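See below for the structure under consideration.
The other protein chains are all here in position, but one chain of the complex has been omitted.
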Amino acid sequence: MSRAGEPFLEVNDVRKAYGAIKAVDGVSFRVSPGEIVGVIGPNGSGKTTLFNSILGQIKPTSGHVALRGEDITGMSPLELSRRGVGRTFQTLQVFGKLSVRDNLIAAAQEFRGSIASRLFAPPDAGLGEEAERMIALFRLQHVAHLEAGTLSYGQQKLIDIAMAFMRKPQLVLLDEPCAGVNPSLVEELRELLVTLNREQGGSFVVIEHNMDFIMRLCPHVICMVEGKVLAEGPPAAVQSNRQVLEAYLGN
Amino acid sequence: MGDFVQLIVSGTATGAIYALAALGFTLLWQAAGVINFAQGEFVMLPAFAMLFWIAMGAPLWLAFILSCAMSMLVLGYGFKVAIVDPLIKHGVIPLVIATLGLSIAVKSTIRAGYSAEAHPFASPFPAGQLSIAGINVSFADIGTLLLAGAIVVGLQAFLNRTVTGRAMQAVAQNTEAARVLGIDVRRMVLYVFLINALLAAVAALLITPTYLAKFDMGDSIGQKAFFAAIIGGFNQTRGALLGGVLIGVLENLVGFYISPAYKEGVALVLFLLVILFRPEGLLGKSEERKV
Partner (left out) sequence: MNRALRPVLLVAVLVALAIAALYMKRSDVYLLTLCSVYLMATFGLNLTVGYAGQMSLGQAAFFGIGAYIAALALKAGWPFLVVLPVAAVACFCVGLALGFPALRVQHHYLAFATLGFNVLVFLIMRNEEKITGGTFGISGIPRPTILGVSTNGHVAFFYFTLASLVVLALVLWWLLRSPWGRAFAALRDNPIRAESLGVNITAYTLLAFAIGAACAGIGGVYYASLVEFIEPGPFHFSTSLMMLLAVIVGGSGRFFGPVLGTIIIILLPEVLRSSNLEALKFMQKWYLVFFGVAVVALMVWLPGGILSIADRFRKPPGSRK
């Protein structure tokens, strides 16, 4: 895929320091519309801190993040979600006491009308069909009416990912979607993400440790080590980069 | 002017007692993640224990020492083992509810099993007052300030100067890191519970002469302890001291210059002002949200 043209997300020299520790140390990259970008790197290389800085969970020490040319640095997660940014979390984050179907509806209902209008909306907020479609896509039909908190880890992980896509976000940041997922399901997950990317057309940024998964999913990969971008480019080029190899083997 | 200084001094003395209860409250929160809604009852029980020993013929000092030991055993060790340990895994809310239930149970036990009356309690300090340049300060206030001050200084020295104290601080600041450093976290947490119980017993000795020993005397001091802790900064032990003294002094001033009827409202108004203008507390540091 060509990386020319107007960037959709532009991360410019973002830094986040905790005292003397530089968790993210001047990271810049850009994401084009509809592109899937992978972020790899050893544990503790600052990937999740970078995500949280982009997503408003923490305030970066310096640097800028722009979405469609608009400066979104330091915006709250709520403001970002209203601008079409979705995410998944590294740890399980579903609404445990709600059914799977309600989890999915909850993930999109807040983008329909005003708070006052939603009080008088139908109970499914007009999202029932959309939820059923997502349930079918993720093959969750047999558990759709069970409380999400009672399901297995892998199932909750799928729900978590499905929730992020319910409202067709223009940018999704996925933090280790494969972690804890049964290896036999990893390929299925990859296909799901490709399908969602094709059908919904959003840009994805994916943090992942599963190299095979990321190499096959992402046309463009960024490798982070010790808070810095060590290498960037097509997966094959990054994989064969000497510094990257050293960083991984030396760990 | 004389009035004003007197009000400040006696307010500081009362505030120092609030601070003792608040200090234990803060330590419990930091080290064990416990919000203890029965903190007031932790002060009330030693007061009755002391009355019991005095009725058995013990002098006040002996009654106090015995009550401290009982308090540490029951309200320190017993509280941790019987209530906190089984509940901590359910999260903060069930534990808060359990301490509310405990507060009701303890209060009602004293009321139903012993007495609903207020019982006089001898002051550990001599009656009378000291007059300097037309300002009268009671011996009780001086004694309270000295004893509370000594306890606080001693506790700070213990926390800052001894290996055990530093280990306890490490646990309070970051339990996981402390564990990695090889600190016996369980033991340190137990120490915090014991210290809390001890502080409560001292607060009981100091406050009961004015509050009188009554089954519901803990309501007021428990609330003051919460608010003192938040006003000063929930994550700072020094904050609890500042918050306690501030409440004590302002209560006295409001009671004298505005209306004694609204003395009890001072802590709340201070609390609302603090969360409006300095939500992390006067001495607190703001914490970043954890994901």
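Each chain carries a letter (A and B) given by its place in the written order, and its residues are counted from 1.
Everything that follows uses one rule, which is that contacts are C-beta pairs under 8 Å (C-beta built on N, C-alpha and C of every residue); 3 or more make two chains touch, one makes a residue touch a chain.
On a predicted model such as this, the values are computed, not experimentally measured, just so you know.
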Legend entry - Of A:Glu110, A:Glu188 or A:Glu226, the one touching the omitted chain in the full complex: A:Glu110
Inset, instruction - Have a look at A:Ala125, A:Ala144 or A:Leu196 and name the one touching the chain we're not showing. - result: A:Ala125
Inset, instruction - Have a look at B:Phe48, B:Phe193, B:Tyr211 or B:Phe226 and name the one touching the chain we're not showing. - result: B:Phe226
Inset, instruction - State which residues belonging to subunit B touch the missing partner chain. - result: 35, 83, 86-87, 90, 92-98, 100-109, 111-113, 219, 223, 226-227, 230, 259, 261-262, 264-265, 267-269, 271-272, 275-276, 279-280, 289, 291
Inset, instruction - Provide the residue numbers of subunit A that touch the chain removed from this figure. - result: 55, 57, 76-78, 80-82, 86-87, 89, 93-98, 102, 105-111, 115, 118-121, 123, 125, 146, 149-153, 163, 167
